[in-house]
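All protein chains but one are shown at their positions in the complex.
Naming follows writing order (A and B), and every chain is counted from residue 1.
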Amino acid sequence: MFSSPNRVIVVLGALTLTLAWVLDFGVIQPNRIVAGTGYGLGEALGLVASVTFSVGMVMILGLGAVASRFRYSLLTAGLLLLLLVLPWGLALFAERQLPGSSTYARTAMGAGFWCLLFLPALMLGECLQRLRAGRGLALILLALVLTSWTLAVTSGDIDSLSILKEYAARPDQFRAALSDHLALALSAVAISLVLAFVLALMMVRRVSWRRPVFGVVSFLQTVPSLALFGLLIAPLSALSATFPLLQQLGIQGIGWAPALLALIAYSLLPMVRNTFVALTDVPPTLLEAGEGMGMNARQLFFRVKLPLAMPVILEGIRVTIIQAIGLTAVAALIGAGGFGTFIFQGLGQAAMDLVLLGALPTVLLALVADAVLSALASTMRSAP
Amino acid sequence: MIELKGVSRRFGEVLAVNAISLVVETGEVCVLVGSSGCGKSTTLRMINRLLPSTAGEILVDGKNVCDTDLQTLRLNMGYVIQGTGLFPHWTVARNIGLVPGLLKWPEARIRERVDELLQLLGLDQEGFVDKYPHQLSGGQAQRVGVARALAADPNILLMDEPFGALDAITRETLQNEMLRIKQQLGKTTVFVTHDIDEALRLADRIAVMDQGRLIQYDAPEAILRRPASLFVETLVGSQDRGLKMTGLQRVGDAMQRHLHPRPRDLDKPGVREHETLRQALSLMLWQGTESLPVMDEDGAEIGIISRAQIWAGGH
Partner (left out) sequence: MAIWRAPLTWLVILLASAGLMPDLMPVLFPGQASLVYQRDSFLWLLQHHVMLVAASASVGTLLAIAGGIMVTRPWGRDFLPLVSQIASIGQTVPPVAVLALAVPVLGFGDGPTVMALLLYGLLPVLRNTLAGLDSIPAAVTEAARGMGMSSAQVLIKTELPLAGRVILAGIRTSVTINIATAAIGSTIGARTLGDPVIAGLVNGNTAYVLEGAVLIGLLAITTDSLFEALERFWARRFSATPGTV
């Protein structure tokens, strides 16, 4: 393995280098709505920085192509460095190209910038896999990169960045969106976890429950989100009109109530499926052994079945949370709040930066949830 | 003491166990043997009430198992099954400490007991207690299974084909281990196997089963000498019955003992006192001799075994 060239690194490296030069690194916009002018790598960063980057990238390409004992360690270091300095590239771009005169002018990340983020990140993943590095190293590298990006954001050097300008215009709304988004998604997942657990237990005990329950939850999963949200509006407004108490609780045709209901409905399938499979997949010999040694049903459930089922249940929670975070964004259409509000407002006003302010945090939330729950599940699996 | 009186078990149309009566004396090892599906496991599982019996009664130390509290009954019976049934999410220590834990022994005493058992089973290596079942070899895992069954010092040991999934060499080592434990602890044991050689090696009494019925219940030697039916005769293998017989007897019981131990003649191959006549015979055949010196544990020659004596023992 070590003696042959790594084609993945070579291909991705070449792609990075090409796209970085062909696509715009950054964009300067005169104001919020008007499309801006793009700047290529050379113009954006100047000769010194862009040549340094290119030489570095060629070296990475070369390391991928030749056999060397430490190449994956070296590659990891090089790619990490690139990801660390990337946000400061934006600062450099702003300093060089942003006209000082206009307070409305703003910088935006170009397609080339995104390529410089994603392709090296993929290469880094490949290197870590080749090094057979554990989750620990990956998390440390991630923490380093996040620290550098946070520093760049808080330094004030890239305040001209469009998405940060959008944020600066509504920090309170942003915080409210974050808490709404999390509250809605997490409470839906928590409620569906309890429901699914009860359902799964009933299905384990009664065979006759299995088909109908699976039938209903799979059906719910098939209904498109927009349709389900829409279908809930009429009955809920009718209910709330009939019972004033519901209205006082804030339950109406639009808002958090239909959103929560729909999210719970969607969460049931992955949760029920995983919990049921996990609980029924425990090898019967283990249960027999435990029972034969004198464990009672309670002990058997809490000490054997549940711990053995836990990784699969966690996997169900992971899938459900990711799905709920995405669907919560859609729920903004029926007035449930969250990051979707920015997305749809932005789309309505053709303000792309506002769309980004909604979409990027949504993606980030999903990725973080994925990382955290995967890590949790894998620690549970390796040291049960 | 375990007594089965006319015990039967029916699964729908199938009569898996048909009116079995037998007595296992305290400290004895009873081996249930028979082909797959003949009802051995079902019989065993009725003793610790994993299955209720449909007819007859089972007494443990004179008390009907159905009158004993289920938990109490099982906690007093070690249970070992094929493929170990070790909990994959628990360490060796926790697996072995399962029953003491259920009995609410103090932590320190459990730890002590675990160490003691690991020593008994030759598993007392550094760090072994913290391993997980998937890190063990088949033989090690099965030993841990046995240790777990012995943990709370139960009066009775129930074993269902515990060595069935092991390779021949490991199985033999574990059988020897069983013999040693039997001598050391003297547990009343019901052991299920489909391997007649394993049964002959380990049993004080063998219960031969066929299609749910008990065909013969006797000492190994009697099973070999006087098979009750054609089925038993085929099971023990009428062809090499004689050889199997020699496998049941110890050299020490058949040899001619010297008055005083003598220093050993190192050039001459010999056998040890506790080895079987079968092993002595094999060595004689190989060496082409008529007799062999017998050594004690220290290597001193304490007697001599001759072909004639094996012949006498084999009948």
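In this section, contacts are C-beta pairs under 8 Å (C-beta built on N, C-alpha and C of every residue); 3 or more make two chains touch, one makes a residue touch a chain.
Nothing here was measured: the structure is a model prediction, and the numbers come from that model.
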| item | value |
| --- | --- |
| Chain not shown, its touching partners among those shown | A |
| Residue among A:Leu74, A:Leu98 or A:Leu122 that touches the chain left out of view | A:Leu122 |
| Listed residues A:Ser148, A:Ser187, A:Ser237 or A:Thr285, member touching the removed chain | A:Ser237 |
| Contact partner of the left-out chain, one of A:Val223, A:Leu287, A:Met310 or A:Leu376 | A:Val223 |
| Missing-partner contacts on subunit A, residue numbers | 6-8, 11-12, 111, 122, 125-126, 129, 219, 221-231, 233-234, 237, 253-254, 322, 325-327, 329-330, 333-334, 340, 343-344, 346-347, 350, 352, 355-356, 358-360, 362-363, 366-367, 369-370 |
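Rule of thumb we're sticking to: only the chains that are shown with their structure count from here on.
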| item | value |
| --- | --- |
| Inter-chain centre distance, subunit A versus subunit B - centres from mean C-alpha coordinates, in Å | 58 |
| Residue ranges of subunit A in contact with subunit B within the complex | 285-286, 288-296, 299, 303-304, 307-308, 384 |
| Subunit A-facing residues of subunit B, complex | 45, 48, 50, 71, 73-75, 77-79, 81-90, 98-99, 102, 132, 148-149, 158 |
